[in-house]
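A single protein chain has been omitted from the complex, and every remaining protein chain is retained in its original position.
So, chain A:
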Amino acid sequence: MLIFEQFLNGLQYGMTLFLMAAGLTLVFGVMGLINLAHGSLYMIGAFACAAVAQATGSFWLGVGASLAAAAAAGALIELAVIRRLYHRDHLDQVLATFALILIASEGTRWVFGSFPLYLSLPPSLSGTVSLGGLVYPSFRLAVIGLGLAIAVFLFWLMRGTRLGIRIRAGEADREMIGALGVDIRSLYTVVFALGAGLAGLAGALVGAVQSVQVGMGEPVLILAFVVIVIGGIGSIGGALAGALLVGMTDTLGRALLPAALATIMPQASATAVAASLASMLVYILMAAVLVWRPTGLFGVRG
């Protein structure tokens, strides 16, 4: 039963990572851009949700605001900065987006202060659900459901719509689809805003259970990188698989390692070793995947 609960926790964690990683992998796959500022968009989403929820009293409006604010911020920085970086090398992209993180973090600190904000969940989501003997928070189940819905939506968007065809065509050959009359610049803005909106949504969802504070995006950003490296950069399916793998590994590692290690060493040192080892586990997983397949599970390009 404990294992099943941890399994659900891992699933929920994986889903929030997927929301982050999907945008990151889309932006890299289509535009060839490494966006470190993705974590800032996550933070902006969380702050927008907290501010609007506090002002209006409605969590749902807050969630809507997180999507809108992060997508708008994404479109804005795409127009102002990111679009100048597409033809630059990765080094310039890393630096420029690192600079954007500094600006976004300090800007947010300036507006909201350094103290964390807390969100309260609406009554419909703050309860628990009984799953055959296991009592589980309904908000976490809702996150799992939402993550699955968005995964399905993204697959449909990429496979079944004209926009998705253009995005995939842009991934394959951007000069050619420009020559065929597709406005590649606005397509890029739309893709970037879409990724930003998903990151903002992830920020709101995580902010609702943890706290909303400056710098909250950074640990998630790095895990999202691990996810897309494992899954293969540019692949939505890879992002989903990688996110679930990372979410499960991390959650189950933290839950099970202490007990597992206690069987081979004294309790006190087992706890310490397990804590260190559990936080390293996802990186070990990544190293293992890369040794096996250097371009990730679903990756094709090097």
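The criterion applied here is as follows: a contact is a pair of C-beta atoms (placed from the backbone, for glycine too) under 8 Å apart; a residue touches a chain by one contact, two chains touch by 3 or more; residues count from 1.
By our rule, contacts and distances are computed from a predicted model.
Visitor: So which of "Inner-membrane translocator", "DNA repair exonuclease SbcCD ATPase subunit", "ABC transporter permease" or "Sulfide:quinone oxidoreductase" is the UniProt name of the chain that got left out?
Guide: Result for the unshown chain: "Inner-membrane translocator".
Visitor: Looking at the full complex, which residue from A:63, A:229 or A:245 touches the chain that isn't shown here?
Guide: Candidates A:63, A:229 or A:245; residue touching the omitted chain: A:229.
Visitor: Out of A:3, A:55 or A:99, which touches the unshown chain?
Guide: From the options A:3, A:55 or A:99, the contact with the absent chain belongs to A:99.
Visitor: Taking the full complex into account, what residues of chain A touch the chain not shown?
Guide: These residues touch the chain not displayed: 28, 34, 81, 84, 88-92, 94-96, 98-103, 105-107, 109-110, 218, 222, 225-226, 228-229, 233, 272, 275-276, 278-280, 283-284, 286-287, 290-291, 294-296, 302.
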